Structure formats: structure tokens, C-alpha cells
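Below: one structure in C-alpha cells.
A protein chain is absent from this complex, but the other protein chains hold their places.
All chains are identified by letter, namely A, B and C, in their written order; residue positions are counted from 1 within each chain.
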Amino acid sequence: MEDMYREVILDHYKNPRFNGELDPADITYQDDNPLCGDMIRIDLRIDDNNRVIECAFSGQGCAISQASASMLMEDIQGKSLEEIKDYTREDILDMLGIELGPVRLKCAMLSLKVLKVGAYGVQEWIED
Amino acid sequence: MEDMYREVILDHYKNPRFNGELDPADITYQDDNPLCGDMIRIDLRIDDNNRVIECAFSGQGCAISQASASMLMEDIQGKSLEEIKDYTREDILDMLGIELGPVRLKCAMLSLKVLKVGAYGVQEWIED
Amino acid sequence: MTIRFDANEIKRDFPALQRMVNEDVPLVYLDTTATSQKPKKVLECLSYYYSNSNANVHRGIHTLAEEATAGYESARTKIGEFISAPSAKEIIYTRNTTEAINLVANSWGRANLRSGDRIVLTEMEHHSNLVPWQMLAASIGLEIDIIPVDDNGCLDLEVYEKHLDKNPKAVCVTHMSNVLGTLNPIKEMATQAHEHGAVIVVDAAQSVPHMPVDVQDLGVDFVAFSAHKMCGPTGVGVLWGRYELLDGMPPFLGGGDMIKRVYLRDFDTNELPYKFEAGTPAIGEAIAMGAAVDYLKGVGMENVWEHEQDIVSYAMERLEEIPGLTVYGPEAEKRGGVTAFTLDGVHPHDISQILDVDGIAVRAGHHCAMPLHERYSLVATARASFYLYNSYDDVDKLIKGLYKVKQVFG
Partner (left out) sequence: MTIRFDANEIKRDFPALQRMVNEDVPLVYLDTTATSQKPKKVLECLSYYYSNSNANVHRGIHTLAEEATAGYESARTKIGEFISAPSAKEIIYTRNTTEAINLVANSWGRANLRSGDRIVLTEMEHHSNLVPWQMLAASIGLEIDIIPVDDNGCLDLEVYEKHLDKNPKAVCVTHMSNVLGTLNPIKEMATQAHEHGAVIVVDAAQSVPHMPVDVQDLGVDFVAFSAHKMCGPTGVGVLWGRYELLDGMPPFLGGGDMIKRVYLRDFDTNELPYKFEAGTPAIGEAIAMGAAVDYLKGVGMENVWEHEQDIVSYAMERLEEIPGLTVYGPEAEKRGGVTAFTLDGVHPHDISQILDVDGIAVRAGHHCAMPLHERYSLVATARASFYLYNSYDDVDKLIKGLYKVKQVFG
């Protein structure tokens, strides 16, 4: 936290990439964190090889939740659903480049949760 | 507690005065302290001037509860019910001649409680 | 004018307020509404108890058991006097405000309410004074009427009167809102409730710690509060209730201490207050709550209240200077030391996190008052709250911090 929110987080928050909705989409899922009201929706279009050809997120909430969604969208371009399965908490924290306490971790992980539950169902999402 | 239980307490416990039941009696009442199982019953015979002409106690329990009952019986001989109303916690403690913590106080006061409630009903007995 | 005290001197009584955060910034604690810090005297009392007189209460004869029992009961007496309760037997130790309200809902509620009966709640309640009643309502079939919050952040008392005309059995209301700071006119509300035959249950979690509270003068029926918000430890709180009401209620939890006699298939209930204290209570914490009361009495509750009034007036003045910042709730004169606010374009979580870098501790979120936030179409606010140990200087640091937040998100 030395440098408050890193430039890159604020940049993604203020200028979110892949922001919006896809209609139609192959996969659409949304969830929220009632504790703070963060909300994220993710839409995906998938090709025959199960690769992400298009994606978008929408929602509202704090800088951490929105920036991590924006960064995640950027990162999954062209990835297969199999590869998305492998995303971990560490990947998100690496993108953000800051340390987070338990409450903010939930903000940071919301987009990954929405992505994974959307792609595979709840079983795949082990939160703790 | 320096001298453990004073001689007089042990004497009253081992050789209770006025121990037994009166049949018939003008007033009979009993109560117990479920916390420790102390039980006291008091029988009184009263003359036309509302004076105690005969009294007896029976029961079981610790030395403090039984000795204080025995001492109390000795003390109320010939007293009027009016005078009995005036008995206080201090009177009992003076008879016993020792200091007592909250749990043992209940043991010590049981006979006075039985006497007062028997003579006047619950209203007269304000414990605390 | 009041006999003002020096908050910076008071601050020295509180070990946690001496600490640094993020290695080298001094803590500015503005989160008392969530829980207060504890003065040294209270911590010493706790530590003394556990190092000397620790024993189980009520049943023991040995020295430690007698000391523990005497401490536990004398704290009860102190707490009773603190709120002018007619008798210490009306002081029931609970875990917290929440358990106290659950006790009323379950014991008084189940014994006295029937399907179709009405109860009145308000839009500004903490979840603690909503959910227990919702659970009861669902279980036995009650109708719930809600007093809305008006645009000044106050209860709409005209609606209250309309609800009373439907003859509710209970009115459940907070003395002071933990978000808006609103101080509700409990005395008047109690009179009205009683005129309509309703019992009034007051969530005093935010009033007892901050102002003189006299339950007899208020004329209410039940009052709930928590030690941890009034300089005491966690794990203990109080339900006060009128003797006749408490005496007529069935027990809540079953176990040791709340019984007079137990048989294999049945039991006899103990007297007040033990009837409602099942199992080993929070003995050390109750004794330390007594020490917290001593501490607050030493400062004087009138003084605490006046001080907080000064601080919150100043805070609101300064906060409202900040462009894009909105403070919710009534003017300073009608509120306690709580200010919930939003800042355009910045989520409250981000406000709290960036303030934390400078050691400034504020809460962000729904503060356990989701329906109230809903009423303002908000999902979260940031909240700075004040206590006897907060100074004007703390407010200045908050304001400076908020300008920094604006700059980061500018």
C-alpha cells in the first residue's frame, strides 16, 4: 500500500477494458458481495475449441473489484476454458501487484469467482 | 474463620436445641436451599398475646444452617411475633460470631427465612 | 458552557491509541461505533481477575469462588446504577446487544405474541433489532409495520402514530442510529406505545456508551447494550427489563445456574436475574464491564456527551466543505458522534483503505443496516465515529486524509 493504489489499478478502474455486455453470449454469470455491494457480471463468447473469443464485464463497486475484473478480461483473451480453470488467487494478486487483507481479498476475487462459477458451476470455486 | 468453626457453632450443630417437631403447632413452615440441600422446618406454638410459648426445628444440612436454627430457637423463646419481625441478618451473624461469604450466608439465613415467612408470609422476607 | 475535558489527556488512558500503524503512523481511531477502545484500568481489572480471583461463580465456598462471585455481582449493581435501573436483579448479562434482543424476542415474544399480532420496527434499525423479530414473525406469524426514515434522517412519527392505531404488541426501536447518528425521541415514543398497550424494546447499543441513560425516566420496558462499545471487553452485554416483565417470562437458554432444581425430565426455574443466565457466564468480562462503568462515571456521562456533540458539530462542518462529499442524517444537534458519508466517484471501501495508509481507521460498508442504506439507494457508506478520546485534531486528520483520497481518485 506504500504507493496507495498503484497507477495501473486506478487506470483500470477509471478506464475499464472490455467493459459492457455481450448479446448474445455463450456464458453469462453474475454475482455480488453483499458486504460491500460490489457486483460483477461477465459475458463470454466461446469458439468450437472452447476458447474465449470475446469477453466483457459490467458491474459496480470499489476500485479493487472493478480493476481486477478489467485486468482479468485482458488476460483471458484467447485462453481456453481449461486454462481458465488454472487461474488462482495468486494470479489475481500478481496482476494487482498489492497485498490485501481479508475483506479486500473478497473484492479482488469476485471477478475470478464469477468467471469460474460461470464457466464450470459452483463446484469449481473453492473460496476460503 | 481463624478458629475454624467456633466451639459454640459446633456445639449447636452436634447438640441441637429445640430439635424436633410440634404436633399440633400454630405455625409450621419449611423451606430448603436447593443449591446445597439444606432443609429447615420450624414449628411454633403461640399464646393469646402472640408470644412464642414453644418452638422446635428439624431439618438437615451443614453446620451453619443447623446451628443457626438451633441458636435462633433458643433466642425466640417468649418473644412476640412483633419482636420476631425485627430480627435481621446481623442478629444471626452476631449469634454465629463469624463472617460468611455469599453462599454460606444463605445457609445461615435459611432458618430466619423459614421463621419469618412462616410467621408473616413471603412479603416480609426480603433477602439480598 | 460545559466542563470540558481534554481528549488528548483521555487518550493516554487507552493503550491501543498509543500504537503506530503501517510501522510509523500514529493510529487515529474513528471506529468506535463498531467497537470502542479500552482504557488501561479496564485491562488491568481483567488481568487482575484472571491472575487472582478466577473461579466459577455462585456455587463455590472457597476464597476464589467468593471473590469471583462478589466481583460479578458488584459489577451487576454498578451497571444497574449506571442506567438507573430500580434493581440489580433486572440486569441480565448476555453476550452482546444482539443476544439481549434475541432473548426478548424468544422469551417475551413467544410467551406474549400470537399469530396475527403486529409489531413495529423502523427503517433505521441495526440488523440486530430486525432479524430476531423477523425470525419470530416467520415462526409464529406476526405482521411487521415499519416506521420510515424521513429526508432529514429522522423517524417519521406520523407514520408511527398510524402504526400504533393498529394496536401493535411491541415497538422495537433504536435509541441512536449507528449510521445516521439520529437520536430518537424514545421517551415520547414510549409514552405513546404504552398508551396503545405496546411494550417498547430499545436498542441502546449506541446510547448507553455515549450519554446519560435513565431507564426509569425514559419509561421503556427493555433496553439492550454491549460492553465492548463502552470501554469494556467483548463477550458481555446487558439486557435490562422491567422486573414484572422479566419475572413473568419463561427461560431462554437452559443449563446450569438458571435452575433451582433439576429432575431427569423436568426442572424448576431460578429467580431473576439467574433465570436468564445459563451456564458459566463471561465472569471476567462482566467484572471488567463494571470497571468500564467506573471509568465512564469518573469522566462523567454528561461530559462525554457534550464532548461528542462538540466534535461531531465540528466534523460535520469540515466534512461538508469537501466537494462531492455527502453526509447522511440530521444536523449535528440531533445526532450522536457518528457521521456516515459518501464521496462522489470513490467507493467507501477505497476511502477506508486509503485513509488507513495514514493510520485513520474508519468503517466502510452497510454497517449492519442494509435496509437503511437501501432507503438512500446506497450499498455502502464510509463512517467516522467519535468517542471521548477523539480530539479536534483527529477530525482535522480525517479531513486531510479525505482530500488525499480525492486526489488519488481525481
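Quick note on the criterion: a contact is a pair of C-beta atoms (placed from the backbone, for glycine too) under 8 Å apart; a residue touches a chain by one contact, two chains touch by 3 or more.
Not measured: the values here are computed from a predicted model.
For the chain that does not appear, the touching partners among the shown chains are A, B, C.
When you scan B:I27, B:A63 or B:V117 for touch with the missing chain, the hit is B:A63.
Shown as candidates are C:H126, C:K169, C:H210 or C:R242; the residue that touches the absent chain is C:H126. For the options C:N54, C:N112 or C:S313, the residue in contact with the chain missing from this view is C:N54.
Taking the whole complex into account, chain B touches the unshown chain at residues 1, 4-5, 10, 14, 34-38, 60-64, 103-104, 107. Of the residues in chain A, those that touch the hidden partner chain are 34-35, 101-104. Across the interface with the omitted chain, chain C contributes residues 15-16, 19, 21-22, 27, 29, 31, 34-35, 37-38, 43, 46-47, 50-56, 59-65, 95-99, 101-102, 105, 121, 123, 126-128, 130-132, 134-135, 137, 144, 146, 226, 228, 233-236, 251, 253-259, 261-267, 278-285, 349, 352-353, 355-356, 359-365, 367-368, 370-371, 374.
Assume only the chains that are shown with their structure count from here on.
Contact count check for B-C and A-C (C-beta pairs in contact): higher for A-C. For the pair chain A and chain B, the distance between mean C-alpha positions equals 79 Å. The mean-CA centres of chain B and chain C are about 46 angstrom from one another, to the nearest whole unit.
Mean C-alpha positions place chain A and chain C at a centre distance of 38 Å.
Not a single residue in chain A touches at least two other chains.
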